[in-house]
Every structure is written in C-alpha cells, then in structure tokens.
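A protein chain is absent from this complex, but the other protein chains hold their places.
Labels A, B and C are assigned to the chains in the order they are written; within every chain, residues are numbered from 1.
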Amino acid sequence: MVPALRAASVVGFLLLWEWAARVPISFNFPSPWATVTALLALVRSGALLEATAISLQSLLLGFGAAVALGVPAGLLMGVVRPVGRVGRVYLDLLIALPTAALVPLVILSFGINILSSAVIVFVFSAPFVTMNAYGGVRDVRPRLVEMARAFDASWWQLFSRIVLPSALPMILAGIRYALSRAFVGLIVAELLLSPFGLGRLIMTARSMFEHDRMFATVLWTLMFAGAALAAVARLEARLLRWRA
Amino acid sequence: MTLAALVGLAIGWELLGRLDVSLFVPPLSRVAATWWQLLGDGTLARAAASSLASLAKGFVPAAALGVAVGLAMGRFAVVRHLLDGWVNALMSAPLSALVPVLIALFGVRDTVVAATVFMFSFFVVVVNTQTGVRATDRSLVDMARAFGAGEVALFGRIYLPAALPAVMLGLRLGAVQAVKGMVVGEMLISLVGLGERLIYYGNTFLITELYAVILSVLALALLIAQAAQAADRALVRWK
Amino acid sequence: MRTISTALALLTLLLCATPLRAVAAEELTLLATVTRVVNLPMLVGLRLLEREDGITVRVKDLRSPESVMLAVIEGQGQVGTGFAPFYPAIEKNAPVRGVMELSRPEFVVMAKKEIANVKALHGVRLASHSPKATTQSLLEFYLKSQPGVRPNVVFIPEGSPARAEALLRGAVDAAAFDLTAAQVVEERAPGKFHILIDFTDQPVSSSSLVVNNDFARTRPEVVQKLVRRLLQSYREGARDPKFWVRERGDALKEVDDARLERQLRALVKIFDLNGGLARMTGPGAAENLAFQVATGNLTGPTSKWRPEQFFDTAPLEAVLKDIGKR
Partner (left out) sequence: MAAAERHVPATPPAPVAIAVESVSKAFGAVQALVDVDVRVRAGEFLSLIGPSGCGKTTLLKIVAGLVPADRGRVSVGERIVWGPGPECSVVFQDFALLPWGTVQRNVEFGLLLRGVEAGERAERARRAIAKVGLAGFEAAYPAQLSGGMQQRVGLARALAVSPRVLLMDEPFASIDEQTRRVFQDDLLRLWSEERKTVVLVTHSMEEAIYLSDRVVVLSPRPGRVHQVLDVPLPRPREAGDVRGTAEFARLVDGLWKILRKLQ
C-alpha cells in the first residue's frame, strides 16, 4: 500500500508540473520531459560533471577545513571549561547569525575565486561541527567517567576511551547537519559569485532564458546533495552500530 | 559570562580595527557610528521594514500550513505516506538552489523573498508537528475514545495539546530558518530589504556600512529567536 | 567592481515629486540595470518626456540584465534596457521587441605604444572581463577577422577601472575596457598608450530600448513620444555634451560637472543619432544578428533569424520621418 501512495504523490507532482508548463504559468516554464532531456544533454556534454567537479572542489576544501578545525576546537572547548564557556558565546552568535549575511564580506576579502566559495562553505558549516563536538564532550555520562576513574585511568585513557567514543554520535550528527549547511553555503556563494561550478551553470542558463537547463541543474544539485547526505548518514549508522 | 565574552569581543575588534590590520576590519567605533548614521537617515528602517514584511508574508503561511500538514501527516497514515518522501528530502536539501526557480516562477519581485522564507521554514514546522502528534500517548487516545470522543474532539482535546510542545519547537526553529531564508532570498534577487543593502555595500566597497548591516541582521535574528522562545515558554506552561 | 550610485533611486523620487501638469498623468515604468555614465543620455531623454509630454517615468533598478528582461516580459514594467539577454529571450519567443538602439558597445582595446598594430597583439597579455562578457565576445568576434592573432587573455572581472589600473601598472600590455576608462588612462599616462581596436564602430548594438508587446500594441503613441524624446536628447547632447550635464538633475551627483562632461564627450559617438535604425533593418541588422550568433547569445545559423523577429522599427521610422535623419 505504502509504495503505491508514494508513487501516486510523485505522479501527482509530475502532472502538476506538466500542467504548469502547459499553461505556462511563467515565461518559458519547462516541462518535466524538457528538463530531463536538458539534464541528459548537460551530462552528455560533460558540462555538468565539470561544473560538479569545481563545486565539489570548493565544498571539500571548505567542509574539510570545517571538520578538521571544528572537531578539535569543539573538543578543546569541552575539555577546558573556561575556553568552552567563552567559545560558547561566540558560537551561539555565529549560529544565530544568518550566515549568508557574511558572503559579501568574504567576497570582498578573498575576491571572486574558488577560495571565496570554500571560505563561505567553511563559515556555513564550521560553527555546527564545533558546537556538536563541544556538546558531545559536555554530555559524557558522569557514571562512565566515575567508572574509568575508579580504575585509575590516565587522562589520555579517559579522553580516548570514554570521552571520545561517547561524544562520537553527537560529533557525527553535527558533521551530517554541517554538510547540509555546507551545501546551502556552496549554492549561495556560487549563485552570487556565479563564475564557478554549478552556480555558474544555473546563472548562465538563467541569463539565456534556458529554463530547462536551469531547472535541470537545480534538480541535479538537489539530487547530488541528497545523495551525499544519504551517504554520510549511512556511514554514520555503520560507525554507530553499537547504538541501535 | 556572556557579557564578559561580548565585551572582550568588542574591545578586541576595536583594537584590531585601530591597528588597521586590513581594509576589511574597520574599528567597531566607526562601524557603530555608521550604523547610527544609517539608522538616522532611514536606510536601515526602510530596509528592515521591507525585510520584516517579507518575513511575515513568508513565515505566517509557512507556520499555519506547516502545523496543519504536520497534524494531518501525524494523524493519518495515508497523508503521511503521500508526503513524507518529499518532506524528508527537502528538509535537509540546499533549498537556496531553488531560488532561481522561484525567480522564474514569480518574476523579479519581493514575492520571491517571501517564497524563500516559506520554503526555508515550512518543512521544519511540518516535521516537528508530525513528530509531536505521533508521539501522543496511545492510551490518551483510547481514554478519550472510551469517553465517546469523536474525531474533532480527539484533535482539539488530545492531539493538538499533546503535540503543542513539539509544534512550538517547530515554530521556534522555523522562525530561525525563516530569517536565514529571508537573507538568502533578498541577496539572490538583491532588490529589497537588508539583503539588498548587503549586496549593494559589498559591490561598492562600503565596508563600515556592510558591517553595520551585518550587525543589524544579527540583531534582527536574535530578536526573533528570543520572541519565538518567549512565545514557546508562554504557551507551554506545563512542560 | 561596477561603480554604482543611488542616483536612480533619487531620480525616481524626483521624477515622481515634480508637479504633474494638467495633462492626464501617464505613468510609465522603465526597468534598467544600474546607472553608469552611458545611461545618462537616456535618463535626460526621460526628463524631456516628463516635461514636454507630461509622461512621468518611474525608473526601477533591477540590477541584472536578465532580471530586467524577465520583468519586461512579465509586464512588471512597460519598457526596459535590453542587453545580451534580449536575444536569447526572443529566441524563446518572449513577447517583447526592440524599438530603438540605446548605445553601441563603448569598449576599446588599448595597448602600449610599442604594440603598433593588431598583428603585434599575438601572444601579448591582454586583460578582458570574463569568458561570457560583452568585451570578450567582441574581442573574439573581431579576432575572427584577424587570422593568426592569438593574444594571451587574462580575466579581470572587477570592471573597466580595474583593467585600466592593470594596464597603467604594467600588469598587462593591453586591455579591453570602456571609453571612460580609456580616458582615465590617457589622462594619467598621456602618449604612453593608444587605442588599437575601436569596438564603438563595430556594426553591433550593445543595448536597445525593449518594449513589452502588449504595451506597444495598446499605447503606440506613448512609445513614439518616448523614442522621440530619447532621440532629441541624443542629438542635442551630441551637439554639445553640456546639455546632458545641465539636464542631468540628480543623476550621478557624486561626479562633478567638468569630469562628467569629459566622460560624456568621449562617449558621444556610441549614441546613434538615428536610433540605430541601420542595425535594425537590412544588411546592418543581419551583421548585428551575426554577431549575436557568434557570441552564443543566439543559436546558429544566422540565416534563420529575421530582423522583424527582434525589432519593431515603426515608431522610430515615424519619428525620423518627422524630425529627419542625420
């Protein structure tokens, strides 16, 4: 019964989309079929893969740095109480601030290049990685720490055997959420910087009124992000098998 | 503690600015002066007014529709199976990629900002409301039915109150996402509101004005987050 | 980075605020991209339209050329300035037509004196805007007629002033930028550089006045009055640029009169005094469309495109019949 309903909702959406293109509800609104053919053309021409590669480059650069710097920073904040309390204030501000507001500042400081979009990806994702790593350390169950101390565990044993493993779920959840934020940052950066990656494809298609190519690239971007997030979720599930 | 950290940040910023480390880090005092001047000549007021208008036009329907859809998905399996595929997929997707589609759909006007606000906040509300309804204690439902409660009474007396804390959490998270959607939407069409000011000052190298607007956006975001939290505490007293 | 002022917003306020004459207050919305010196003659034309014909024009700045095109297509404004996106829009049969050429390309390629001619450009570091920009398309279009000349192109998208600075500082030996930047280079290093390629006399339109078809059909006389006033502004300004400076109202108020006059004087030749009719009909139009195909704004072959699909020259021809050709 369930798959039938899911299929029904997809078919319903496609019919709605087809009707929207038939009307058309706005200038040169592409039909699902036109979008799919445009997507295939883009893939065949290699333009899509090349753009994805460029976007991936700044994503991995920015997100990689966010994880590489964010996790240790969060752990440090968790372990060293005062650093944690002060850091917490700045993190809350960074998380409360709509990060898109920082994009013009980054573009000014780093110029119109891949580095800028990598920095934007970093700014979008790093606060969440750090906050979750910090939270993970802070929420370690005192009973476990007591038990380890009872066995006279050294500081390093305590950290690596108790604190880190129990903080892992929170850290991984933070990384997964940060990745979704990284994609948002990547897209905003590329739509504003535009001469790079998938954002450029979208903006050039838009300026040429090739809405089928634009919708196709947007569809591809969403699918690509969804696949990446699903992969990270599967990795997370495998790493945390003990938690099931 | 928070105050000390903020004061520390302010002093650090001022010193850094004074040392003129880089063109892009002006001293806080100059930023504050510019902010005051922008407030004076009405720029900030106009931009903020337009931003808040888009925020309301986008978030209010997102909240209302989100709770309704969330309740329906929580209560009726059919609705859930129909929609949960879309909701979960779009919940974590980079919706900013859809803004150009919104521009193609609504044309180049501020409705796009309201649509982006709706898109950013709607799914958060739906998911949290749905979780709230589904977490309703089965025996509460049986108890009410045992007293002869019909569908409407079940919704009004059991499902909605039971889900209220989760609904409020959804609305609170929704409000935060709404503000982010507002800024993204405004910047991508760069026509109205605070987002447009960010783009304009960015393009014209007016650094202190840029910082002034960034701080204003932060203030707006914090204000809305506090307001949502206050509403949450007020409505859900028993938790 | 593009130099942008708040002139447009102030101008709009000004235009709306001026006391409306007894004549029925016709309200027109013109959509434009951001103000640059090259838009001033058009804006002066709008002030004449206001004063002489009582038609107030609300100018709305939509910042990017494709937004302007989309807005005119949708009727969010009756008229707008059409740049590159105008041609693909027509290919997607958008309900708009070009009624008058607003300006020819204002770009030139300047190089060090030592580089005597175009042939010598081969292998020379040349600064251009970005792969898809008009300057680059013009360069590629022009180099097609110069076999074997392959300059080493560097992209500096931060705008003409940045490329002029790069040329002056010797970071590059040649650069493509607009006439105002060329003037800056001439002033700061007189005699060291010279114009090698002048795109301003290339047989192409850089931007045209685009009108929504419904509006053109329902209010043809308003379109005609608009074309007349713009042409009047072009002709009087061409005779004496001080006219534009005098009539500019609050436009570009941060630029002092003398400097503005010098910049306008350099731009005079990109404003066709016959509204670009030559590039909207006959062989001139064919060449203009060939350029759009070459730059990728239109899919080939050129033979499939007819000028009438893009341009509606009726209003311009009526005005020229009335005030004569130059």
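Quick note on the criterion: a residue touches a chain if its C-beta (ideal position, glycine included) is under 8 Å from a C-beta of that chain, and two chains touch if they have at least 3 such contacts.
As the structure is a computational prediction, the values presented were derived from the model and not from experiment.
The hidden chain, counted over the whole complex, makes contact with B.
Across B:39, B:65, B:149 or B:173, the residue that sits in touch with the chain not pictured is B:149. If you put the missing chain back, the residues of chain B touching it would be 137, 139-140, 142-149, 153, 157-158, 161-162, 164, 238.
Everything below uses one rule, namely that only the chains that are shown with their structure count from here on.
In chain A, the residues that reach two or more other chains under the touch definition are 26-28, 206.
Annotation for chain B: residues touching 2 or more other chains are 103-104, 107, 199, 203, 205. Across the interface of their complex, chain C is touched by residues 103-104, 107-109, 189-191, 199-200, 203-205 of chain B. Within the complex formed with chain A, the residues of chain B that make contact are 1-2, 4-6, 8-9, 22, 24, 78, 81-83, 85-86, 89, 92-101, 103-107, 176, 179-180, 182-184, 187-188, 194-195, 198-199, 201-203, 205, 207, 210-211, 213-214, 217-218, 221-222, 225. Per the touch definition, chain C reaches chain A in the complex via residues 64-66, 69-70, 73-74, 84-85, 88-89, 91-92, 94, 130-132, 157-158, 297.
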